[in-house]
Every structure is written in structure tokens, then in C-alpha cells.
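One structure, as C-alpha cells, below. Some questions next.
With one protein chain held back, the other chains of the complex are shown just where they sit.
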Amino acid sequence: MKFRKLGSNKNTMIRVNKIIFLLMVFLGVTLVEAKQHKFEMTIDEVMIKVAPKLDYKVFAFNGQVPAPLIHVKEGDDVEVFVTNNTSTPHTIHWHGFYMTNNWQNDGVPGVTQEVIEAGDSYTYRWKAEKTGSLWYHCHSNVNEHVGVRGMWGPIIVDPIEPTALEKTVTKDVIIMFSTWSSSHADKFGEGGTPSDLVDYFSINGHSFPSTQPIRVKKGDVVRYRLYGAGEGLHSFHPHGHDMLITHKDGLPLAQPYEVDTLLIAPGERYDAIVTMNNPGRWVAHDHFDTHVTNAGKYPGGALLITEYEGIPMDDWYVWKNKVYNADFYFSESMKKGYGMLEQSDFKGAPIERRRRRRSE
Amino acid sequence: MKFRKLGSNKNTMIRVNKIIFLLMVFLGVTLVEAKQHKFEMTIDEVMIKVAPKLDYKVFAFNGQVPAPLIHVKEGDDVEVFVTNNTSTPHTIHWHGFYMTNNWQNDGVPGVTQEVIEAGDSYTYRWKAEKTGSLWYHCHSNVNEHVGVRGMWGPIIVDPIEPTALEKTVTKDVIIMFSTWSSSHADKFGEGGTPSDLVDYFSINGHSFPSTQPIRVKKGDVVRYRLYGAGEGLHSFHPHGHDMLITHKDGLPLAQPYEVDTLLIAPGERYDAIVTMNNPGRWVAHDHFDTHVTNAGKYPGGALLITEYEGIPMDDWYVWKNKVYNADFYFSESMKKGYGMLEQSDFKGAPIERRRRRRSE
Partner (left out) sequence: MKFRKLGSNKNTMIRVNKIIFLLMVFLGVTLVEAKQHKFEMTIDEVMIKVAPKLDYKVFAFNGQVPAPLIHVKEGDDVEVFVTNNTSTPHTIHWHGFYMTNNWQNDGVPGVTQEVIEAGDSYTYRWKAEKTGSLWYHCHSNVNEHVGVRGMWGPIIVDPIEPTALEKTVTKDVIIMFSTWSSSHADKFGEGGTPSDLVDYFSINGHSFPSTQPIRVKKGDVVRYRLYGAGEGLHSFHPHGHDMLITHKDGLPLAQPYEVDTLLIAPGERYDAIVTMNNPGRWVAHDHFDTHVTNAGKYPGGALLITEYEGIPMDDWYVWKNKVYNADFYFSESMKKGYGMLEQSDFKGAPIERRRRRRSE
């Protein structure tokens, strides 16, 4: 009762506000306004080029593999209106999110919702309670859709209070590992079973030489955000540098540790900070020996090259004339502010013509 | 000499006992009487139902897969009298136990003992020196017997002094992962070789939908005891909750850490504490995409659902009419006190008739 009276008196209100403000300053509270994001997303049937000799039919979020980066801040509310333009049912699972009092938005068919049928739309709503390296993927027929049809993308939730280590980072590099079975490239509705011959291995949907350089300068502090996005295991080894593992699945480690080779399993995420103090030209790759091949031929697969500024391109350098995409590892997108960030280079090509031919 | 004299005098004995007692109180020693357990065990040839369409011939400890839970306390002495009722040799290895001054009971054929031939019996004796999540399995022809014939079961040794974290646990959930190759389901003496097509993935010997819900209420503190019991790798991801990893192979970690996805390799055990603070209906599953299929069809495999009390069953919920077994994850057995705890629901069916037919 007393409070209401105060509220009805303007002068008193101002005084109360001042007290609250001073109290917050005293308590060190930062005033952060949680944003409400509304995104529209489609799921489309397109064809992507995984490797020079491998075109693959995928179910692609907004037509791209990886799916668009969703970059928000801790505490933000997100609404995603998704339309299924494909010929088969899907859902979206928001991997790692707590979905407090909100399990119905967790995206598991038959458990938290019914599938989104071909042609239908659905609205997901969730709050960015958990921070760090999170992701989203289909949860219907995951063996095919996540395993070999590219239905996965990154979500980065910036914490309101980053750790001291995180504050040193100058460049974000998102690396999502997945695998492909060339015998199922051309037909939806198959693949991703234990009998598959898995013969292509990729970073952000591309196999070397279709991957991209990471360009850095001495002094950069790179944070690799490493994702096991598909079916396979990957043993990541950057040459010439150790990695300080700071987060597992978005969660800060009380005791970060250093490695030069890191095993990443399906669904896992590791944040690895690397101080770029060693100018040169260095490969970083999956250390499973077969994973740096394309259809059994070396070099290929999950392999990239880190190029320091100022290192001359030798004539025999395999990427001497590489056409460079600065955003292949989402480094540019991560600087663009919050939202859903699409990338034209990740978009697939339409496969309309083939369909028509079939229905003739 | 002096000591004997004291012993012969009743009054003095009482005084000595009192001194010993006070000394123990002073030193903080808890008086715990180590028990002597004697168990009888058979190994039988039976048929289990791994999945709706997969019956599998197994060598089963006491006729069940998983084998019976052995639940004892630190310091207890255990004797297991085992009779091999199968047609092939076996041994039992007690994985993780120290067997101090007792290596002859370690169960490795040709190294610590000769095999237990078909029809023979053998007595194992060991002390529960190590605590936590341990297990036992055959060590003869392990590729077939452990890999695809179900010869494994849990041993839980309660520590005399649990850690502070352990004391918060209200519910134990034992999850043993293993894999199956359907082409070897029907014939003993084969399977478990590198050329196998591994096409079924299971939790406690069952593939979804033959697994069971974990039923909890808000406020429960669940300890998952996660076992890599068979040949495969498993990347366990419970939706909506992080896991605090507190023990590795029964050994407490000085620095527990949090994850939402955990890789478990053959032979490994992880204790993961999860505070059930997020009411809903949540899947938990192996994140290898092929491991949630049965013979390549999703959903299946190593997948379960956690059901919070009070969440209504939607009409479309896949387990709306599930016949519930509260002890599928050994949660009830773990409350029953110490001993060897059998479960009728894990017992296989006899395969006598088929044998007779063959010998006709």
C-alpha cells in the first residue's frame, strides 16, 4: 500500500528512481536491455559444392550450409519463424539451450512437438540463457538430415560478463566439422546409415582445397570455436601453435588447459584460444589420416591453412592464387553486430530443373 | 609378552579397548564393519530382445543383460562362485579393481588364470578397495563376448566417505552403452570383428523405443553413471540440462567440469551429476547421428526420454502409453541395500528348443 502511494507522487517517484539507480551503481549492476529478435527462416532443397568433384543435395536453412549464424547477447529473446519448403518433415533443435519453462520449443518430434510437415510453418521462441558456442540443427531423421544433408548452423551468445581470457580475443573463427558420403549425394531420403562409406570430410561444408585460409597478423588472438556438427570424430591439430582450451559446450572451464591436438566428438564444442605469435604459413587439420582425403586422395578433407600477414607466396604454394573469402570462418559476420547473418558464399544452387525432368 | 599379560586380565582389556576407542574417535575413524558377500552366478545361453525387430543370442550372467548389479561398500570382501552353463569358455574380469596381492583373480585367460571351460565352475574373490562406478565383463574372446554377446554388468562400490557433491545425489541412473551387429544375432561363435556392420546401438541392452523413461521431479539430483560397455563410442547429450562431471572411472576429479555433451569410449566410466531444475519432457541421446537408428531407421538406438512429474502426456507423445519399468536404470536396485541384485525384466528367454532342433 505504502509503495503505491509513493508511486502516485511524482517527486517521490524521482527520489525512488534515484535511490534504485544509486543502489545499482553501488552493486555494480550493468544496465543491459535484453533485445527481442525476430528471424524468418526457410528450409530449402538446394545443391552445394562440398569439394571440386562433389555436388551434394542438401536441406538448407535459408538455402545455405552452414546455416546462417545467429549472434545474440545473453538474456535476449529470440523468435524464429521457419517455413519448410522441402518435400519432407523437419524440426529445429537449439542445442545446449536450457529452454526453461519452455521445453515445448526444444524441437524433438514426437517428444516436444509434432514435425513441421512439408509446406508448413512453425514459430520457435527461446531466451539466450546459456552463453558461448551453441548451435542449431534438425532433429527429424537426424542420421540423414544432420549427418549428410547440412542441417546445422552456429549460434553465438555473447555473455554479459566475459571471462578475462575471452576479453583478449581479437578474432573469432568458427569451424564446424562434418562428413559426407558421396554415394548419397544425389538423392534425398537416403544416407546417414551405418553402412555408408563416408568418403568426404569438411570444415564449414567444404573439403580442401575448397576450404579457405585464415588470415592473421602477428599479435592476433584467435578464438577457434570448434564444433562436431556431423556424424564423425575429428582430431584437430594446428601446426606451430598450442591451443588453450577455455570452454566446453559454451561453459567456461575452471581450469583451462593447453593442447596441440584436440578430439572433437559429435555435438561437442570447444573454444580454443591461440595467440598468433609465430609468423609463417601453417596447416591446421584433422589428424585422422583418412580425413584429409577426398574420395581417398590426399590432400583433401578437413584441412585449412593459416596465413600470417607478410609471408610471401612461393610459386609452389598450393593456394598462391586462392580467391579469398574473409567470412568463411564467420570472422566478419561476428563483427557485424547481433542478428541472423546470412552469407552468399554458403548458398546452394537451385535444383529445380532436375525435379521437373523427373516429374515429366 | 607384556601385551599378552594385559590380554589375560579382564579389567586391563576393558581399559585397552577404551583407549583404542578414544584413539579412533580422536583420529576421526569411523567404525565400519567390512562385509563378506558370497554370490552365486551362472553364465547362460539365452535370447534377449534388443529392439522390437532384433532378438539376439547372448551369453548372459544369471541369464540377464545387463548382468546383475553388484552393489557393495568400500572395504567389503566379495566371493563369486560362477558356473559356466554355456558351450564355450569364459572368465570374469573385474574392471578397475586393484586386486592387491590378488592378481590371480583378475580374470584374464592365459595370463592370470586358465579359462573356465564349458560346464566348469570357478570362484573369484576380491576386496572392494576402489570405489564408485566399476564393472565386470568376460575376458575371453572379448570381441564377441563383450562386443556383441552382452557379457557385462555394473558394480557400484559406495565410498565410506563420499565427497560433498556425491552426498547431494537423490537418484542413481546407470547407463551402459553397447552396440550390436544384427547379422550375428542368431549364431554363437561369430561376430565382433572389424568387418561387422554395427547397426544397433543400445542403453542397458535396449534400443529405442525399447529403452525406458527416466522419471524425475523438480529438485531431484540425478547421478548418471555412464559406461562404455561395448565396442563403440558414444557422445551423450541430455537436452535442457548441463552435466557436472565429478568422477572418471570411479576416481573423483579434483576439478569437476560442466558439459552438455560427453564422449564415452569403450571401458570408460563418467559420473555426471544433473540437477533436475527444468520441468519438461527431454530426450537424452547419443549424438552420433547413426546411433539413434535401428538398422538405419530413425528414431531408434541409444535414446531415452526424461519425464518430469506433472508434465501432461500429449496425444502425439511417442511414449504416451509406455509400460514403465522403474528399475531399467537400476535406480530402484540402488536403494535396496547391498548385494547382487537381479532384474526379471533383463532376463533373456530360453533357446532350448532351437538347440534340440539342430541336434536332431
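Each chain carries a letter (A and B) given by its place in the written order, and its residues are counted from 1.
Going forward, contacts are C-beta pairs under 8 Å (C-beta built on N, C-alpha and C of every residue); 3 or more make two chains touch, one makes a residue touch a chain.
Since the structure is predicted, the reported quantities are computational estimates derived from the model, not experimental observations.
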Ask   = Which listed residue, B:Thr42, B:Thr83, B:Thr112 or B:Thr275, touches the chain dropped from view?
value = B:Thr112
Query = Hey, which chain A residues sit against the chain that's not shown?
reply = 197-199, 233, 235, 237, 239-242, 255, 257-261, 263, 278-283, 287-290, 292-293, 296, 298-299, 305, 311, 316-318
Note = In the full complex, chain B touches the hidden chain through residues 93, 95-104, 106, 108, 110-112, 114, 140-144, 146-147, 192-196, 228, 230-231, 233, 248-251, 253-255, 263, 265-269
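Just so we're on the same page, only the chains that are shown with their structure count from here on.
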Ask   = With chain centres defined as C-alpha means, what is the inter-centre distance between chain A and chain B in Å?
value = 36
